[in-house]
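Every protein chain except one is present and positioned as in the full complex.
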Amino acid sequence: MKVFEARLTVRSYECDFYGHVNNAVYLNYLEFARMEALFQEGFTLEQMRRDGYLVVIRRIEIDYKYPVTMGDALVIKTFVEKSGKTSGTFVQQIFREEDQRLVADARVTWVFTNLAGKPIPIPLAVRRAFDMVEET
Amino acid sequence: MKVFEARLTVRSYECDFYGHVNNAVYLNYLEFARMEALFQEGFTLEQMRRDGYLVVIRRIEIDYKYPVTMGDALVIKTFVEKSGKTSGTFVQQIFREEDQRLVADARVTWVFTNLAGKPIPIPLAVRRAFDMVEET
Amino acid sequence: MKVFEARLTVRSYECDFYGHVNNAVYLNYLEFARMEALFQEGFTLEQMRRDGYLVVIRRIEIDYKYPVTMGDALVIKTFVEKSGKTSGTFVQQIFREEDQRLVADARVTWVFTNLAGKPIPIPLAVRRAFDMVEET
Partner (left out) sequence: MKVFEARLTVRSYECDFYGHVNNAVYLNYLEFARMEALFQEGFTLEQMRRDGYLVVIRRIEIDYKYPVTMGDALVIKTFVEKSGKTSGTFVQQIFREEDQRLVADARVTWVFTNLAGKPIPIPLAVRRAFDMVEET
């Protein structure tokens, strides 16, 4: 199992009037980590679109475990939990770097589609890059 | 069961480079709808904080059913699915107004805490306003 | 001079940890008001792109006069201050609806370009819709 890591530091404008990162912003962080994983494997959204496919998010489950605040350094671990012919699920866990505390725990389900939105098989290159079992 | 409704129209800056509302922005919409429900019942976050309690989001599950785009008018329905002594779950459903199509379906679990973050019983006024079964 | 009006109410997630709308969010509000003006006149960004042109922001000047906070109802007035062959400047003023207090005052300079980014003459339909002096 290949685990991708992305790092970021919480910015002032991401915090709400409780001084905590707003719950919607965590989804930005998760997207950032997924993009980093794609980049590390040599993919870009632009290239994928030119190649005729999109990755569409179908479902997100996220547990907020512990609040984070401005200046906190975070590590986001992303790995494939399961995958089928056209779709799959990433586990994405956000840790506070300082003490490795798990601050949020998410499952993100996505599907590959063509530009018209119809599901298509996960491209082989993606399957290999992300260590998904190959369909037989 | 009391169903709260909030209305909004998708704004240009909420759309990503696919032209769709980014998945994190849906959580902003859900927060907006929860705040509208609070306002309708005469609550504000400031007043709640002055009264010594916070509402903290613990978990969100959201299914993205259909993309929405700039100018789409949306209706968000919010109602209590279940509630316990200190916490509860809202169902929040986002519909496209034009055709009443369900575009996203969410479950949001929250807990009441004191200012130190310790869970406290849901205040009676909140329980009544949101039609939660009263604890006996 | 044609003055366009757009209305919105400040949302919880737009406020920072001082409880005030963050200064970047005002630019979202201004964009929203410009889009509303376009819509009112029958234009959309998609149609404009299909027609081969973009509106690109070149400069923004904004004076923050008074803080606004969650729940404040705002009115944004937008009008053309000056225009040339390819570019122009809008004045955009944000008022708090309750007391008509001016809370922010902006000048936004934009240019029409083709899809390659080269400035092009402001389309006649736009010129007429926004009451700009026609070039002779």
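By letter and in written order, the chains are A, B and C; residue numbering begins at 1 in each of them.
Methods note: contacts are C-beta pairs under 8 Å (C-beta built on N, C-alpha and C of every residue); 3 or more make two chains touch, one makes a residue touch a chain.
Please read these numbers as outputs of a predicted model, since none were measured by experiment.
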Candidate in contact with the missing chain, chosen from C:Val3, C:Ala24 or C:Leu124: C:Ala24
Option touching the unshown chain, where B:Ser12, B:Asn28 or B:Ser87 are the choices: B:Ser12
For subunit C, which residues touch the unseen chain? 17-18, 22-25, 27-28, 31, 45, 54, 56-64, 67, 117
In the full complex, which residues of subunit A touch the absent chain? 11-13, 19, 28, 31-32, 35, 39, 44-46, 70-71
Could you list which residues of subunit B touch the chain missing from the display? 12-13, 15-19, 22, 24, 70
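We adopt the following convention: only the chains that are shown with their structure count from here on.
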Distance from the CA centroid of subunit B to that of subunit C, rounded to the nearest Å? 30
At what distance in angstrom does the C-alpha mean of subunit C lie from that of subunit A? 34
State, to the nearest whole Å, the distance from the C-alpha centre of subunit A to the C-alpha centre of subunit B. 23
Among the residues of subunit B, which are close enough to touch at least two other chains? 28, 31, 45
